[in-house]
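A single protein chain has been removed from this complex, and every other one stays in its place.
Now for subunit A:
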Amino acid sequence: MLSLYGTEFASRLLLGTARYPSPAALAEAVRKSRTEIVTVSLRRETAGGRSGGAFFEMIQELGVSVLPNTAGCHSISEAVLTAKMAREVFRTDWIKLEVIGHHDTLQPDVFALIEAARILSGEGFQVFPYTTDDLVVAEKLLEAGCRVLMPWCAPIGSAMGPVNQSALRALRANFPEIPLIVDAGIGRPSHAAVVMELGFDAVLLNTAVAAAGDPAAMAHAFALAIEAGRQAFRAGMLEPRDMAVPSTPIIGKAVFQ
């Protein structure tokens, strides 16, 4: 089971709710993914509170937990206030903390992220920090009170997959007890399988599912890949070798000359 701040989940796939072709497509993708956690956001309301309400009531009908984010925040104060407003609306201490530092790559401002995580942890939030794969930043986030880490494996929405597997391995090796969730950069199910084979605990997806030709079918494909990767990690995989090793035993082989 995946344990996040004391709550256990059978599914190891977290799904974003943005960019689907329709609300019905989102709902079907959630069902096919078998996810138990979806990410949501907050934005300025222009329709008297009714447009956001309709969306959130649809999410509630799906029976999943929500992980609100601070997407779009570029400063500590913005992120902290957005987190507080999210807690007001969604009635959860969970917050996916994003503090963006670079417009083109959407790379997190890890210095602001650490400080915001420290402030929010001190105010009772359970912080899911969107971070890079930097080991030292990860240590600082844990010192700030985080009990989950969500490193990218490539920039958000890039679909590049795990570009620095050695960094992901280092995170896993250094923090064996901390839930590690890859939070950005996954493009296809094989990418998700790779990070799960590395021992990551879960994968958070959005664009790879939402922008697929058939989001529900892709959500199901990701669910299978994530489960396959997890089972492979637990089964113990063969390490690569430089030389061939015969798979068929030599002993008892007939000699014809």
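Here is the rule we use: contacts are C-beta pairs under 8 Å (C-beta built on N, C-alpha and C of every residue); 3 or more make two chains touch, one makes a residue touch a chain; residues count from 1.
Quick note on the criterion: contacts and distances are computed from a predicted model.
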Chain excluded from display, named as in UniProt, from "Electron transfer flavoprotein subunit alpha", "Sulfur carrier protein ThiS", "Glutamyl-tRNA(Gln) amidotransferase subunit A" or "ABC transporter permease": "Sulfur carrier protein ThiS"
Which residue of A:E8, A:E61, A:E88 or A:E177 touches the chain not shown here: A:E88
Candidates A:A71, A:L113, A:C153 or A:I181 - the one touching the absent chain: A:A71
Residue among A:R44, A:H103 or A:K253 that touches the chain left out of view: A:R44
Contact footprint on subunit A, counting only the chain that is left out: 16-20, 26, 39-46, 48-53, 55-56, 59, 68-69, 71, 77, 81-82, 84-86, 88-90, 156, 206-207
